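All protein chains but one are shown in place.
Per-chain residue numbering starts at 1, and chain names A and B are given in the order in which the chains are listed.
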Amino acid sequence: MQLLMYILRRLFMSAFVLLGVAFLVFVASRIVPSDPATLFAGPRPTADQIAAARELLKLDQSLWVQFTDFITSMAVGDFGISYRTRQLIWNDLASFLPATLELALFATGLALVIGIPLGVFAADWKHSWFDTSTGIGSIAAVAMPSFFLAMLLQWVFAQWLDVLPLSGRISRDISLFDPVETITGFLLIDSLLTGRFDAFWDAIKHLILPALTLAAYPTGIAMRLTRSLMIEILERKHVVAARALGLSHRRILFGHALPNAVGPALTIIGLSFAFSLTGAVLVEIIYAWPGLGRYISEAILSKDFPVIAASALVVTICYVFMNLVIDVAQAFIDPRVTVS
Amino acid sequence: MIIEVKGLSIHFGALRAVRNVSLSVEAGTIHGIIGESGCGKSITGMAFLGLLPDGARVEAEQFEYAGEDLREVADSLRGHKISLISQDPAAALNPVLSIGTQLDDVLKIHSAGGKKQRYGRAKELLAATGLPDPVKVLKSYPHELSGGMQQRVVIAQALATGADFLIADEPTTALDKTVGKQVLSVLKSLVETRGLTVLMITHDMDVIEYCCTRASVLYAGTTVEDGQTAALLNNPKHPYTRALMNALPGSVPKGQKLAGIKGHPPKPNERIAGCPFADRCPSVMPACADTPPPQHELPQHSWSCHLEVSK
Partner (left out) sequence: MNTAISRLGVAGSIALGVICLFLLAIIFAPYVAPFPEQGVGDPNIASRLLPPSPEHWLGTDAFGRDILSRVIYGGRVSVTIGVTVVIIGLCIGLPVGIVAGYSGGWIDETLMRITDVFLAFPALLLAVLVAAALGAGMWNCIIAISISWWPWYARMARSEVLVLRGQPYVEAAQVMGVSHPVILVRHILPAVFRPLSVQGALDFGPALLTGSALSFLGLGVRPPTADWGEMVNAGRAVFPDRWWIAVMPGLTIFIIALAFSMLGDAVRDAEKSGSHDH
């Protein structure tokens, strides 16, 4: 009951936050220095075209009408038309979003799988050579600009060692001559669902470098947070008590201390996911990954603002949703959360 | 005597947390250690468990459990022969694991038998601490239990280790008075029925009076008086013990000054030439400042003070 109330409250708050997010995106879309109508009307527009565009975009209406209109159309997935491609933005998003989510989720997973265990061991062997070297590694990972790391990794693994593909999401042989049927839009899942193990393996190979690039920063963060968290937990009284009860060190570390870290570690998932989503904007350009990030960056260059706004909104919705899931998961794991 | 301690001192570099503690505990009894906070009670307790913070140096003429030197065997006895009931049960239980898991974790190490048998044993142990509904408690999480119930669970855990010597570090401080009494009576009956030995660390004379056969009074890391509870209560010899008695009724709340006595106990980094209590003693005399007080022995009662000599 308590849990249900908690979930409902979080749902309500998320809805409120999304409304605020939509409002901010709307405001941003109205401060564009160039006139939206002029941009919409295309290159070298006539006065009539601009006027028509103004009417179509309802720019002559009051701001309030414009905003409610914006909200209602966003709510039904009507993101308008791209200035550049003249395509429905919805269609573009539908094909690009899964690619980005696949990349971001994979990177998040990678960051957790690497970062959390390293953090645990660093805390356990505090001030050892292991702690020092992972500490340096984590600072370096956090200070590395992802777009630069992407180039270096590409150079080492694709060009120099030639063990992984340079860019793209899947080999041309597969995408052109023998494409995987789209079911979920997630290539890894679709290829498995259709039994295309060649495509699955190919997709994995394409995924490794961009995912590693994206994972670097969250891995460093996850490692540092886990380490300081575990150091704090290992000093708690119940850990001392567990030692007084004769529990083994391993059991204390993984059975008693780590479960206490799971709640806060979920926050790390949120942070990692947020970074992976936005880092995708930079990394997808370099790896020619057909996702939202590349879509946004192309839109930036051509001042295609509806695309930027819609993408930002969609990515943020994913992020808010992820946070909601994390909060609920946290409540399940640590029942104390629902009380406060 | 299950515990024999003579001249125990514990140093952290230049800090002397414990200067000179001596006590002996008879098996099957509750032995109290009383003193203000910062007098080295808890550190002494942790020394029995081999759980002192890094950098601690333990020295003693004698520091034995059942004839074995604790400096060598504390690590292997911890959780098998010696266990802990800590001050704050809410902090001593892992907040994210159910009571069942936590109790089972301990039983896994210490008792033979499969999951079913351990479950049965867990219920038995909880019942032994006077918890009315063990099955429900096993399913709960610590925050769902009251302080008194939490402390009973902690006691059950200590029992689960099979230890026969328990360090109870202010087990009732975090609880209210009545609940504290109930927990003490549980401990008392366990001592009687199971032949346990308990070292009861407290700052509360009431606790000593209620459940301890014998007690040691600690001041500034030094045993200043030691004896049968009745002897201590009816005929306190050391002025510090008397001051503690005067603090009755009620007790000395943690960190608060002792009623009727000015000043603070000496800090762990201070050197003490004479009597540690000299600065605050109402009956101080010149010898107290520079000469260590002599030890007085009666049957079942001993203290170290200059006072009796001059009288």
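Heads up, the rule we're going with is that contacts are C-beta pairs under 8 Å (C-beta built on N, C-alpha and C of every residue); 3 or more make two chains touch, one makes a residue touch a chain.
The shown structure was predicted, so the numbers you read here are calculated from the model rather than taken from an experiment.
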| item | value |
| --- | --- |
| Visible contact partners (per top-of-document touch definition) of the missing chain | A |
| Touching the absent chain when the full complex is considered, from A:I89, A:L225 or A:V281 | A:V281 |
| Chain not shown: contacting residue from A:A99, A:L187, A:L207 or A:A312 | A:A312 |
| Among A:I7, A:I81 or A:V142, the residue in touch with the chain that has been omitted | A:V142 |
| Which of A:L118, A:L207 or A:I296 contacts the chain that the document leaves out | A:I296 |
| Absent chain, residues of chain A that touch it | 13, 16-18, 20-21, 23-25, 28-29, 31-33, 139-140, 142-148, 151-152, 155, 159, 274-275, 277-279, 281-282, 285-286, 296-297, 299-301, 303, 305, 308-309, 312, 315-316, 319-320, 323 |
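As a working rule, only the chains that are shown with their structure count from here on.
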| item | value |
| --- | --- |
| Inter-chain centre distance, chain A versus chain B - centres from mean C-alpha coordinates, in Å | 53 |
| List of chain A residues in touch with chain B within their complex | 236-238, 240-248, 251, 255-256, 259-260, 262-263, 333-336, 339 |
| List of chain B residues in touch with chain A within their complex | 49, 51, 78-80, 83-84, 86, 88, 91-97, 105-106, 109-110, 141, 143-144, 154, 157-158, 160-161, 167 |
